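One chain of protein is taken out of this complex; the other chains stay put.
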């Protein structure tokens, strides 16, 4: 109800504010017997961490997750897995000047009117710091998905007007981590970096797009009607801070196509029914068909900028907001692990939900 | 879990197949004391109904909803409202030839492998006929929202490559129902109709975009973290058959903007804090800010086409699919009432969820 | 939220009022491939039906369920199964005299103040007629449970002060349906029938106890912490109209025992770990241990009686209530199929939830 629980079977509950004591997550519904590799969880967190490169915010957080429960002798026990990340570099003094001001295009104003009592320090709960808990939970989901050979990869495909036009099949995903902007199209990556550096110098910000691909997804995941697999993916992506749009398969470009062009003809590959094209993005009727699932997520420019902006305060009086905190000139490089994490959560949840679908496949 | 329940407080459960006895919906959580105008519900259904104009499918369904419970002396009682729409013009014989075939880009193949046992007639549960139940439930949601002066309007903004470039503020929404394509930009509407007629003659189909605007939404709806208002809207829209993408506010275009351009500066209008621009699309931090909410939904071309298509059958053998059933050359005109219905369900649900948020506003 | 949805995986949504058009249920989450025997569903309904014997209410309802969706060629398809039971013998005129009166120990007063607008005819939604939908859904659950050899039996063990002291192991369950009071202890059954007849002549009512036994429940059903198997069974039973108490295993009598007496010592029977005694009632730590699950449900005397009772009306004015409608002198014989139905719903739901618990047992 209050929005901090996600998933149906693999259900996560997150908590924490930007400048509070900690952020964290409790996973309820992780299958027992899965090796929980704490090192892997922290590698994933490192990808989201501030201060990792010159083109992201310089706020420094070690972002190390500690497991408080649910793991015994290195394996999940089926009971709740609690992961906590204590905050360390919270310079609350940076934010006192905006305690009563509404920063433009932040959540200050809406939180103020919704809740009355608001932790204004660093945006409180509305800070993207909340996503650290998602990445930790997503890392556990990835560990479970390894048992089913599902592989999830996200990367930056656009920054501002600089867009990689290559289809994902033509990209070498090994290049993603070789550049701080996480775009495997390395020529474009270099252009993006230059753009971000320019934008940063201006004290300004710029938007971008993260693309994602799921390989090895079994046939049959997703539910008809409301919980279609792409609908749940869409919600998951749109719930990430700064997300403005989601499309899968042919997406918005598909609207100009004819059915005779867009339909994916079926073919047989051994005992597997495949499609010759994949405008469907691996999902038909809301259910995975075994082909690659791919989608794109649009992110707006970060709202925190350095130049002074006119605003109003909580009393409705004119006010001026000047950026002081450390912030990201472009969110997309750090959004990549978050997109992967949310994808893992959705795919795993759909997979676990599917275990009770057919009477002839139920194993008790 | 199995995907046929939607909402948290205003929860709907739908059922029914294209060629079964009926489709329908049970609403659990409608507040008591609301006048339930059966005529209005059926007007809404008439907008979704097949056979309403020359540019949509000619399948004929009266689509009249009957209320079986939850209304007493014309008003809701707070107990479940059951709405049933009996099927009438179900020509099952049209579909026997595809009992074992997978129609390209339909849900035949994924349903087959997910469930084993599948009602192949007219797509069964995967048919867009399922959305009649959504429109009926959405009509009830609209009746509740009238108490709060929330107004929801959707219209067609693109069909194939024909796109209305006018912002919604420049359109006269009274024109929407004056043209069968439901595009209030009447010059474009005429072009769209011609395109659809041409496509129909080819036995082909074409995609399109539905835009929607919510006026009068109170400040404070939507939940932080996972259940952001736009995330729930996105899921709702993506759960509609044939939807491929969702964007709100600046959407995908916003990625090329700088923060200094994209930020919506606050201003004061009497006792109301407003924004000078509205790239945020009425939602900041996942919570409504009182400005107009607007978004776009992409729909692919309908998969059913007349020309023969190569495919495989449930045994993995080559097969040919030829379209015979009546179908829509373009889904978007009939998608308009569905988009409105799903929007009403999401906004009302968020509103009802919000009644327990602040201790100083709780009324028992 | 509003209380008309039950279950997690096998989720049912019920609707309908006593004197409305119909009562019914939509099942979301029934596994596909299960033979749905409509005759069996109606046999179960016949056990709950009014007018079935001289000791229950003479209101006559055919209570035939019609399947509107979710079944194709006799088997479940995995999509929602809608079951509707149209009302037939609704003599609404019987109730006009109590439109503004609060009948003692009925739900009239609480519904009035909770909802404002209330269908007073026959108690509306608060009528036990609502349980017909539960029995229909429970019958489907039983059909699914047959695949796992789970067997559920309920019977009357007490009526007023007449109590069968025999443990369930000493009773022949084949006798349950051989007597209208559904007590397999036939000597006690005869006494109970005489008591009920006497009570009926007085225009009065009497309470009773229904006992239930689940045989063949697999080890491992139920979740730790809040969703313990007996907690879900308890909620299910207490949600039945007129229920006042629930105990399982040793129950309230267990409080006087010492741990050394009450502990069920483990033993080995081939490859199966069993317990020598079963004070645990087949559930330990909230999880089934493979032994018989057994429990008791207390039902108060039905509130509708013939003699005049002092009361107040919706205006707070003194009022007199005189019973006129047909009613049950004792609810327990007709509660037996309802207890079985709710048990089936809980056990099946727990079983389906358990399919995603262990990584080494997940079958996709």
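Miscellaneous remarks
For reference, chains read A, B and C in written order, and residue numbers begin at 1 within each chain.
Basically, contacts are C-beta pairs under 8 Å (C-beta built on N, C-alpha and C of every residue); 3 or more make two chains touch, one makes a residue touch a chain.
Note that the coordinates shown come from a computational prediction; the quantities given were computed from them, not determined experimentally.
Contact with the undisplayed chain is limited, among C:44, C:63, C:130 or C:340, to C:130. Residue A:114 is the one among A:48, A:101 or A:114 that touches the chain missing from this view.
The omitted chain makes contact with just one of the residues C:114, C:146, C:166 or C:201: C:114.
Interface residues of chain B facing the missing partner chain: 9, 29, 31-34, 76, 78-79, 144, 147-148, 218, 220, 224, 351-364.
Although one chain is not drawn, its touching partners on chain C can still be listed: residues 1-6, 8-9, 14, 102, 104-107, 109-111, 113-116, 125-126, 130, 158, 160-161, 199, 202, 204-209, 219-220, 222-228, 230-232, 234-236, 238-239, 243-252, 254-268, 271, 273, 275, 279-281, 283-289, 298-305, 307, 309-312, 316-318, 353-354, 356-358, 360.
Looking at chain A, the residues touching the absent chain are 1-5, 8-9, 11, 13-17, 20-24, 26, 28-29, 32-33, 66-70, 72-73, 75-82, 84, 114-119, 124-125.
Note that in this section only the chains that are shown with their structure count from here on.
Counting the residue numbers that touch the partner chain, chain A and chain B have more than half of them in common.
Between chain B and chain C, the centres computed from C-alpha atoms are 38 Å apart. Averaging Cα coordinates per chain places chain A and chain C 45 Å apart.
For chain B, the set of residues that touch two or more other chains comprises 1-5, 8-9, 14, 114-116, 125.
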